[in-house]
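One chain of protein is taken out of this complex; the other chains stay put.
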Amino acid sequence: MLEKALVGSKRYWMWMGLLAALSVVGFAFYLKQFTYGLGLTGLSRDVSWGLYIGQFTFLVGVAASAVMLVIPYYLHDFKKFGKIVILGEFLAISAVLMCMLFIMADMGQPMRFMNIMLHPTPGSVMFWDFLVLAGYLGLNLLVGWVTLGADKKGIAPPKWIKPFIYLSIPWAISIHTVTAFLYAGLPGRHFWLTAIMAARFLASAFAGGPALLLILALIVRKLTKFDPGKEPIQALAKIVTYAMFANVFFLALEFFTAFYSGIPGHTHAFHYLYHGLEGHTEMVGMMWTSSILAVVALTMLFVPQVRRNEFTLVIACVALFISLWIDKGFGLIIGGFVPNMMEQVRPYWPTFLETMVTVGIWAIGLLVLTALYKIAVSVREETAGVEIDH
Amino acid sequence: MSMDRRQFLKITGISSILGLGASVASATHPIWMPGVDPDLVSPNAQALTAKRWGMAVDMTKFRSEADIKRVVEACHSIHNVPDFGNNPDGTKNIKDEIKWIWKAKFKQAFPEQATELNEHLEEAPFLVFCNHCDNPACVRVCPTKATFKRDDGAVMMDMHRCIGCRFCMAACPYGARSFNWRDPRPFIKKEKQNRKYPTRTKGVVEKCTFCTERLAVGQMPACVEKAPPGGLVFGDLDDPKSAIRRLVSTRYTIRRKPELGTGPNIYYVIGGR
Partner (left out) sequence: MKLYNGGLIITGIVVFLALAFFPFYYNIGKVNAKPEPKLEPAIKMSEKRFGKKQCVEPREFMRREHMVLLNNWRDSVVRDKNRRYSSEASGKTFNMSLQNECMQCHSSKKNFCDKCHTYMAVKPFCWDCHIEPKEKEGSKS
């Protein structure tokens, strides 16, 4: 099926060429970082994780969100998702790939990467995170490829794939739970030390991921003959709405605990992020942008007329996606590090190089995603009208 | 000498099987990396040993800024800790900063115990460094056992194994860890370089190690040696007869963030005599 990614219109190749060029630029900047060290980023001994780890965290959520299609389709027999479930699985593949690249970009000694396997340490959450991510990548490759291959031949997928599909459901939950545990188990980082962290992660993932998928599905429909149908889009919109409500609610709970208890350590990070601390207001603009976009998106999604209109629905989804990207891909990490362990404010801001490496990794992800979607769409176009029961 | 049958059996068989459950130290090696034949190696006879190394810090013994500076400089020069100098505006360059031991204000070292009503105490200088915790968060999170706790209590770094993920820096509640954001060599002054100790490479984490390289040859940690008498007391907290134990048992001491359950082994004596 791979050959389907190698034939395409001029527009397809121009898009792929642009992404390839961006990847190369990003990689060139990475080589610079590889030679000099991570000092070319904005990081310091006080804020030792930043944009890279933020993007990693955010993308684990995008990857996990494929389960929001798999559960209705395979567990609740919601046939309408039949056409787009493959889009979710392929999105997961490219998201996990980006996660791994962001981890590599953030490592001080990437050549020693295999030490994680050579000296397995079950007590370390990062060891488990590596395992579940690799496993999830494998599961989605397997399931996506086998089901699509069956579709191409116009037959039902083999029976042996079912256990893997069911396994992928708890596995998706696990990747984001384990990622939350990276943060939620550290003594002394008050902003992260919250039992609701994993739940928050899952809620924001199940809002942001399907929102992205919805946008992608509509783009695919506009550009190709592949039509996911109106109803699956509306079903996705409802998932996004409920998940986003849960996410905003969870964030409000964090505010309550911090400010009603009044414990200084718990409030400091919120002060820094939303108001500024000791004259440092670097994050305030971004965090309020995120909050306003969240409220706007949620209000739009709550009104049925707005949600049913695909044009306004897309606007709401874009707003929601940007809001979550800021909140989880950036603010969440920085809030854990500022103020530092000595209660000093040592701000962080990504450098140009860091931004370009990040752009490069997103370009690689989009490149892979486009190729995979091209394959899926080509197969679907060929078998249009044939409905296969999985 | 090639690897003969006897040695081969020793390495692959007995040492790994026995070593696996026998001692804490051997558990740091996975079974597929048996390491050196344990019969051939031993610690130095003159090495200082303990069940639980700890330190008591009595800042009242430090009479001047110079006393503090001397201690910090002794540690940093003996361990080839780079100095990244100052920014153009004269402030310290904290972007790439690496430090093992440094001076902090009371309100920074003990934020939850500071009181605005005692301005003198809030601003008073305290030496801070790795707490060599009983239950170290950094060791718990390390995905490669590059940082680990020795059976004498020292929390140690294996720079050869560190992958530079910086999970330990996120986990340490004391900010004791530094990362090599760039090659440190150009920032270690040639004349100050200690040629008996390695430098670090870019991309690894480092911190105070209780001077394990000095303990191994029967010397006290460098900071202890350079501190005014009684300023830094180093010894075995599990030995009831040791000076540090008597000091901690009889005087009022505080520790940094003990409520986190990390079990810090650095005690700060309050109210000098």
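Order as written gives the chain letters A and B; numbering starts at 1 within each chain.
In the analysis below, contacts are C-beta pairs under 8 Å (C-beta built on N, C-alpha and C of every residue); 3 or more make two chains touch, one makes a residue touch a chain.
This structure is a prediction, so every number in the text was calculated from the model and none was measured.
Engineer: What are the shown chains in contact with the chain that isn't displayed?
Structural biologist: The omitted chain makes contact with B across the full complex.
Engineer: Which one, B:I94, B:L121 or B:M156, makes contact with the chain that was left out?
Structural biologist: B:M156
Engineer: In the whole complex, not just what's shown, which of B:T60, B:Q113, B:T201 or B:S242 touches the removed chain?
Structural biologist: B:T201
Engineer: Among B:N87, B:N135 or B:Q193, single out the residue that touches the unshown chain.
Structural biologist: Missing-chain contact among the listed residues: B:Q193.
Engineer: Given the full complex, what residues of chain B touch the hidden partner chain?
Structural biologist: 1-3, 7, 25-26, 28-29, 33, 35-37, 40-44, 47, 148, 150, 152, 156, 158-160, 193, 195-201, 212, 216-217
FYI, only the chains that are shown with their structure count from here on.
Engineer: So how far apart, in whole Å, are chain A and chain B when each is placed at the average of its C-alpha atoms?
Structural biologist: So the centre of chain A lies 38 Å away from the centre of chain B.
Engineer: Which bits of chain B are touching chain A when the two form their complex?
Structural biologist: Those residues of chain B that touch chain A are 30, 33, 94-99, 104, 107-109, 111-112, 137, 140-146, 161-167, 169-175, 177-183, 201-205, 257, 260-262.
Engineer: Help me check something: in the complex, which residues belonging to chain A touch chain B?
Structural biologist: 36-39, 43-46, 48-49, 103, 106-110, 112-113, 115-116, 118-121, 123-127, 130, 182-183, 185-189, 264-265, 336-337, 340-344, 346
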